[in-house]
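Comments concern the structure below.
Missing here is one protein chain; the remaining ones are kept as they sit in the complex.
Naming follows writing order (A, B and C), and every chain is counted from residue 1.
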Amino acid sequence: MHVILDLCIVPLGVGVSVSAYVAECHRIIQTTGLKTQLHAYGTNIEGDWDAVMAAVKQCHERVHAMGAPRITTTIKLGTRTDRSQSMADKVQSVHDQLT
Amino acid sequence: MHVILDLCIVPLGVGVSVSAYVAECHRIIQTTGLKTQLHAYGTNIEGDWDAVMAAVKQCHERVHAMGAPRITTTIKLGTRTDRSQSMADKVQSVHDQLT
Amino acid sequence: MHVILDLCIVPLGVGVSVSAYVAECHRIIQTTGLKTQLHAYGTNIEGDWDAVMAAVKQCHERVHAMGAPRITTTIKLGTRTDRSQSMADKVQSVHDQLT
Partner (left out) sequence: MHVILDLCIVPLGVGVSVSAYVAECHRIIQTTGLKTQLHAYGTNIEGDWDAVMAAVKQCHERVHAMGAPRITTTIKLGTRTDRSQSMADKVQSVHDQLT
């Protein structure tokens, strides 16, 4: 099952600056070889369900290991069986409507 | 890793009524034996990360099998290493502040 | 426009315990007279769009005033024009499917 997922990991108990944690998660996701794209309120990831979810779990484990005692994460994720669609396809289909 | 997760599965392409799909997911989660609580905008689930995530995946697979060609899901999930906390604890700690 | 909204306000930079902030937001929402229901990963609110959104804004302002320098909030919200539906109706329609 292919999934497109928007991941926003928020470490608590480590002050207001969270960019070091977000960057570390970005490194983890890039290491997996999954397609990924950073945006201003999260990171989009695309790939096989199990591989993407394993990456999300690895991010949680790593952020705790970096010292965050608590994490709250928001995820949006989409699957479809009618056709295959990539992250780039999704953005393109909106742009097609805009022209 | 223990997790508390808020799951909101939205099937697309099946009309405006989604309660049959939500109910089926609720049945799946109850079958797993995980602690769960339905609310007006989702279902809270508590347990071991892998077991909870397996339940989420099973819900997606089942909702597709029921005929939904597309699903978009929103998840909030929390983990902590400083102490154990259940869904009931979370609600109780707010109620304690309210009295 | 009637809305059912799930609100999860997360203050950053104030340590790991956030129940005092959640409780204060619950008090604010109850003061508005809007229907509300606390659950383990947020607070559901129901009412007119403008009144509900004013309550959300008031919560952000109050949590900052309590000392949180940064807030990240996750909201799910639903509107429909085909029929009126309350938070209780939503839960009931799932329970009807379960029996």
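The working rule: contacts are C-beta pairs under 8 Å (C-beta built on N, C-alpha and C of every residue); 3 or more make two chains touch, one makes a residue touch a chain.
Here the structure is a predicted model, which means the values were calculated and not measured.
Taking every chain of the complex into account, the chain not shown here touches A, B, C.
Taking the complete complex into account, residues 4-6, 8, 16-17, 19-20, 22-24, 26-27, 37-42, 44, 46, 74, 76, 78, 80, 82, 87-88, 90-91, 93-98 of chain A touch the chain not shown. Residues of chain C that touch the chain left out of view are 1, 13, 49, 53, 57, 60-61, 64, 69-82. Interface residues of chain B with the unshown chain, by the touch rule above, are 8, 10, 12-13, 15-16, 18, 69-70, 72, 74.
Here is the rule we use: only the chains that are shown with their structure count from here on.
The centroid of the Cα atoms in chain A and the matching centroid in chain C are 25 Å apart.
If you average the Cα atoms of chain A and of chain B, the two centres end up 19 Å apart. Work out the mean CA point of chain B and of chain C, and you get 18 Å between them.
Within chain B, residues 74, 76, 78, 80, 82 each touch two or more of the remaining chains.
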